[in-house]
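Everything below concerns the one structure shown next.
Shown here: the complex without one of its protein chains, the others still in place.
Now for subunit A:
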Amino acid sequence: MFRNQYDTDVTTWSPAGRLFQVEYAMEAVKQGSAAIGLRSATHAVLATVNKASSELSSAQRKVFKIDDHIGVAIAGLTADGRVLSRYLRNECINHAFVYESPLPVGRLVVRLADKAQVCTQRSWKRPYGVGLLVAGLDESGAHLYYNCPSGNYFEYQAFAIGSRSQAAKTFLERKFETYSSASCDELIKDALFAIKETLQGEKLMSSICTVAVVGVGEPFHVLDQKTIQELIDSIETREEAPAAEPGAMQEDQGQDVAPMDI
């Protein structure tokens, strides 16, 4: 039943210096369906895989608009993601009330990380089981952050979280160097490519993904299904000419590394 005797509450250290409850929370992020993000100097794009759990239901929303200049994509417990989205919206609106200007993305992310960190240090709380990709625009350009249940946050040029995200990461690692000067359309196309990698052979359709954009002169918005399908079609016709790329590689890395750093 239990992995060991040090994982029954969040505040107990293992002798190896790990907090197992926090790591389990990060495991919840890995089990959620994939979310990816990438950015140029002026634009940021978020994309998610969201499949309905049953043919009778609709899919869970995984992309949330926080403000005109910020949006998030989540992987993990959707319910926790919604709670955090509400918090982020509140912070943005309060800042706008006092200063009549948008809250810088980095400052929002720090507040979010501080909130997540508290849950790793209180015996009566549990860590949030959700990872958030926060994409936004401020004075210093477009930004993409990943926010982890451990309370850690990182800034990225491109990143992927959730199930089979390693495939997308491998793809992004190969291409990210061109992104800072990329156009918005190029970013969207690579976002779809990255999403496709996580599907591992399954057909990419607009009905199982969400794409959202924020950038200079472009408030945060989710692309409509028709636009996404057209983009997917244009990608696929282009792809048919060269030979199909080999499917991406391994899923898990070594288990000895404390996953805090990822």
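In this text, a contact is a pair of C-beta atoms (placed from the backbone, for glycine too) under 8 Å apart; a residue touches a chain by one contact, two chains touch by 3 or more; residues count from 1.
One rule holds in what follows: contacts and distances are computed from a predicted model.
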item: Listed names "Exosome complex component RRP45", "Actin family", "Proteasome subunit beta" or "Eukaryotic translation initiation factor 3 subunit F", with the criterion being the UniProt name of the chain not displayed; value: "Proteasome subunit beta"
item: Absent-chain contact - pick from A:Arg107, A:Arg122, A:His221 or A:Arg238; value: A:Arg107
item: Residue in contact with the excluded chain [from A:Asp138, A:Glu186 or A:Glu218]; value: A:Asp138
item: On subunit A, residues whose C-beta touches the chain left out of the figure; value: 97-101, 104, 106-107, 138-140
